[in-house]
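Shown here: the complex without one of its protein chains, the others still in place.
Chain nomenclature is as follows: A and B, assigned in order of appearance, with residue numbering initiated at 1 for each chain independently.
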Amino acid sequence: MSLPDCLRHTFSPEEIQFIVENELIKIFPRITTRQNIRSRNAGQRPNVKCQLITTNDHNVNNMVAMQSTEVALWLALLLKQQKKCSIVAPQWLTIKELESLIQFEKANSDRFSAMPWNWLVVAQLLFKRAPDDFHDPVHALRGKIQDLREIRQVKVLKGLRHLNESHLQLDNLSLLEINELRPSIIGIMDKLRQIHSAAHASGNSNTDDQQAEIADY
Amino acid sequence: MGYFDIEDVLADSVEVPCKFQFKMPGLGYLEGNPGRAIEKNSKLNLPLWLARILAIVGGGSDEDTEYEPEEPIPFVELLKPDFFATKFINSAKASPESLDVHSVNAYFYSLAVKWITLFEDKELASVVSEMLLARALEINNHAGSVNIVTSTTTTDSRLESHSVHFESANKNSQFLMTLDQFEKDLHRHAHDSYKQTKRWMVER
């Protein structure tokens, strides 16, 4: 098959990571890439510019050591791996913030806290690839993230009880959480829809109706 | 669903009870009496694909006419199969999670959709919907219990994760034996997704 069967109706977690890695994140470079006129005049051979085709390359070519800037997450992780920068963890990724988010999750049994859409992926990536860039101890942060994930999973399971053949609203669920649930939610709702329309289609006109609708577009 | 959908073809070949409303000369071989006629009012199990047509197409002089509302009496009357009978419906309402749907019929939901379409059976639709949802939540719980140890990523923990996984699989198996084809697929897809995500969480 041109696309593996397991990817026909969903994304792999690695693909979700790929999508998240396109987002910008703040870094503190350890090197300077900005080329000033003086050094060029001094007859040094100019450095090769980093020319990128998936993201804006201005910032990465104008880094000044210890002056914060923003680059795509994948680029930040690459620079980090080369020990050329430290990554600034997002503001919500601290013990204090996570604790208040956990409090919110516990206080509101019927809704999710407004976590960013990529929280789980960003947290996991930074724990693994930039553990020395956190002010708080990573194992404690990891624990909080795990707590948050579990509280939210319980809520999701409760929410599944309300699945129907009409629609569902899922505000504030992150992309990885959605992707994890996708097969269950789609599988159940599609079957409920089939049962419902079987009972409500008058005769065989159902397919005709659909075709007529499509032709209208 | 679709023309080449093998599950759909198999579901269509499940036999359902029918009552013949006419004497049918020469069709005795269907009930093991070759050369004889099928008597009026005799009951016989026929595959759904055949029964459906015979229950729609009317008897009488003009056999080739397609279905029309004023049509007299069709060749057969479809009788409610056991798996949609009152007894089963009551237990589906009472404790859907403990039903052995697989032993009732491996294509239960496909058949339910077909039956509901044939009779516009709204009551059956709502019972089956509720049963499906209740069981699907249970299936989702089982699918989600993938116990990969999340704390460390050493070789030891991997060994451990295998054994834990094995245990939970055993615990699951009894319920999983009761799933029909749709439920099995649902479980497999959900399980794969939970497992993939968990694996990613451990490895990253």
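Basically, contacts are C-beta pairs under 8 Å (C-beta built on N, C-alpha and C of every residue); 3 or more make two chains touch, one makes a residue touch a chain.
Heads up, the rule we're going with is that contacts and distances are computed from a predicted model.
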(request) Look at the options "DNA replication complex GINS protein SLD5", "Tubulin polyglutamylase complex subunit 1", "Large ribosomal subunit protein uL3m" or "Protein farnesyltransferase subunit beta" and return the one that UniProt uses as the protein name of the missing chain. (result) "DNA replication complex GINS protein SLD5"
(message) Just to confirm, in the complete assembly, which displayed chains does the hidden chain contact?
(response) A, B
(request) May I ask you to list the residues on chain B that touch the chain which is not drawn? (result) 1-4, 8, 52
(message) Contact with the hidden chain only, please: which chain A residues?
(response) 1-3, 7-8, 11, 15, 18-19, 22, 31, 43-57, 60, 74-75, 78-79, 82, 84, 165-173, 175, 178, 182, 185-186, 189-190, 193, 196-197, 200, 207, 209-211, 213-215, 217
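In the analysis below, only the chains that are shown with their structure count from here on.
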(message) Need the CA-centroid distance for the pair chain A / chain B, whole Å please.
(response) 38
(request) Enumerate the contact residues on chain B facing chain A in the complex. (result) 1, 109, 112-114, 116-117, 120-122, 124-126, 128-129, 132-133, 136-137, 140-141, 143-144, 150, 182, 185-186, 189-190, 192-194, 196-197, 199-201, 204
(request) Quick one: which bits of chain A touch chain B in the complex? Just the residue numbers, please. (result) 6, 10, 12-14, 17, 120, 124-125, 127-128, 146, 153, 157, 160-161, 163, 165, 176, 179-184, 187-188, 191-192, 194-196, 198-202
